[in-house]
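Before anything else, here's the structure in question.
With one protein chain withheld, the remaining protein chains of the complex are depicted in position.
What follows is chain A.
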Amino acid sequence: MKNSLIILGLILIGCNSFAQSKKESDIREIFWGADDKFSAITEIPEEFQNESAVVIYKNENYSYNNFLTKMTTVESVRKRIKLLDKAAVEEFSEFAYKNRFRSSQWLQNIMAGEKHIVGIKVIKPDGSESIVDVESESVEVDGETKIAISNLEPGDIIDYYSYREDLQSSYGARVLIFDAVEAPLAEEYPMMNYRLEILTDNDFFLNFRSFNGAPQLTEEDNGKRGKRLSVLEATNIEKKDFPRWFYPLVELPAYKFQVYYAYSKASEKDALAFLPEKESIVKSEVSPEEIMELYDNKFRPSGNFGMVEDYIKENNITNEAEIVKNAYYYMRHMYLTRFIEASLIQESKISNDAFKYFGYAIILDNEKEFVRYFTSFLKEFDIDYEIVVGKYRYDGSLADILIEQNTKTLLKTKTSPPVYIEFYDPHSDAGAYSHNLDGTEVYLLSSAKRKKIDQIEKSRLPETNIEDNRSHSDLSINIHNDLSGFSVESKHEFYGHEKKSEQQDRMFFADYVHEDYEKFDTEPYLDKVKKKERDQYETELNSLAEKIRTRQKEFFEEKVAAGFDLEEVQDYDYKITETGRFGFEQPFKFTETYNVDNSLFKKAGNDYIFEIGKLIGGQIDLTEKERKRTENIYMPYPKSLVNNLRISIPEGYSIEGLEKLNLSADNSTGRFMSSATIEGDELVINTQKDYKSYYQPNSNWGLIIDFLDTANQFYNAKVLLKKN
């Protein structure tokens, strides 16, 4: 039986049955009433006949209303879908949603809570309709309602709506920022008609923008005083899947919107949002001046930096760029990594109160507060800075800023050299920022007199290149003389953006917290703990560390085996030799040792075919569908992957076919180069695979295929181990 259910939103309240029934019939009238011009459409165009399903009509509705102290928001969707095969029938044959939930505010406001009303009908090819009796045909367990749709067959149309109304008290609320909605128009089935409706009271603000050729929002007369109905309509939307290296919100017709409520003119200023000048204006663009005005309020330096100041002074750091970097790492420790053991002790129930030894523990938890804290420190040290405001590359360009939560903020100090500072994580580097911001256009906000932010200019963040983001793997491979397998000793180094995921995967708290204690000469957590509890904490924390280490080792062992396309390797061990946590250019390094059986040696008479290409690990092996790609190509960042292999040639054997290992494909998008030489009794192989850019137009896809295929050809390459 299939596992997937159509999940229809979240929660609902059980009201008195009469009111609910009236509401249900009202909602039904909205979607399926006399005005429903789509109820007559049962046919689909000829070109869609071979699809799995076709969306005849999709209608999404959002409405926002505040009456006195009652805030009502509604999200609903109606879909009318022609099902053309069993897979589609299977997908739409079961629905599930949660219900009968009372809001936590019910004591204060008996009306608070959510309603979820679902309607489903099936239209047979002869036009006959049957409305599912949701009440009698559903089953409910632990607040979840499930319905299996009766008599649903290929050729039928399923027409359903899910209406979710949320009623909350707005008493005392000064500003409400509702969840942003951001989506491409396309989905997995082709769509004939689409309509998005946003209904707001006149005292709500709306930011909306269409992207990448999506139709514009229009205003429709809705016949209701004091309410604004904004509509986006589209027809004939192609289905879309999402291939590798693709940013849907940059390429596909899409829309984004967000709705805001402010109690008064004065409270508008409290909103962390780019509000329109007045409620009647739908805002679609955000000017640099508006950004400056908003962030002037939100980035006022603030925070207690005394201990950071002491650290800098005690260590006699005088160079401004060095002050910035050192302060960053010190803060990362004082406000994050020194709490990690306590946090784990608490999470793993070793103690219920592991933070008591800190007295007053402050952990910064968002980038804006970090900027306030860090600029407060910079101000104290008279170091000028600019606040960088940008957007991740996958979210569109700087000019597309519309929703404040999509902006990313970091700092650029006016030091020599300038230092970029981003909100930290346990391994982040001073001077670096997310690869998603590399090379993007940004605003630089600054203050002429170190007071109010009063200047804004466009700039572009530096890009990184293949020299910055590189990984090196040196493998020393010793083939057993009896060809029963080989042993591997390897060293791996990761630089720049290449190290981030490796650090996150490979390091856990025991690998780096002591490094910080030593570097900053702070008291290790366990030393703070009273003697009578220390032994317990230490023993149990060590036990936790041992368990994590064991699991990690198993994971890495499987990862190595998968790289060789093998089920397993033997005697695996690894060791982190450099954490790379104090500079973008500092490498993260680890070593590995393991043994591999003879699976890569294929017997050939007295000789052996050696599947030597697999030693560089799996390569992208494009499918026929991928080769026909039509989208532009968005890669994370330029990078260079280097493998150096020294392979002992077993006694009594020589190697033939080295020419198969000398491959080269080099173009403007990337390259793969490999060389193989014999040095004494060793075969030395060097490979380098470079992804040269962040972006390539689809017209260059062939060039990318060229070097990817060459790398894959190396992966498939074999040499002959010939018995002398």
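Simple rule for what comes next: a residue touches a chain if its C-beta (ideal position, glycine included) is under 8 Å from a C-beta of that chain, and two chains touch if they have at least 3 such contacts; residues count from 1.
Here is the rule we use: contacts and distances are computed from a predicted model.
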Identity of the absent chain, which is to be given by its UniProt protein name, from "Pyridoxal 5'-phosphate synthase subunit PdxT", "Acetaldehyde dehydrogenase", "Transglutaminase family protein" or "Potassium-transporting ATPase potassium-binding subunit": "Transglutaminase family protein"
Of A:275, A:317 or A:350, the residue in touch with the unshown chain: A:350
Which residue of A:319, A:455, A:550 or A:677 touches the chain not shown here: A:550
Contact residue for the chain not shown (choose from A:90, A:296, A:474 or A:489): A:90
Chain A, residues in touch with the chain not shown (by the definition above): 1, 3, 50-53, 84-90, 93-94, 139, 141-142, 144, 146, 148, 150-153, 302, 339, 348-356, 358-366, 368-369, 372, 533, 535-536, 539-540, 542-544, 546-547, 550, 567, 598-599, 601-605, 609, 621-625, 656-657, 660, 716, 718, 720, 722
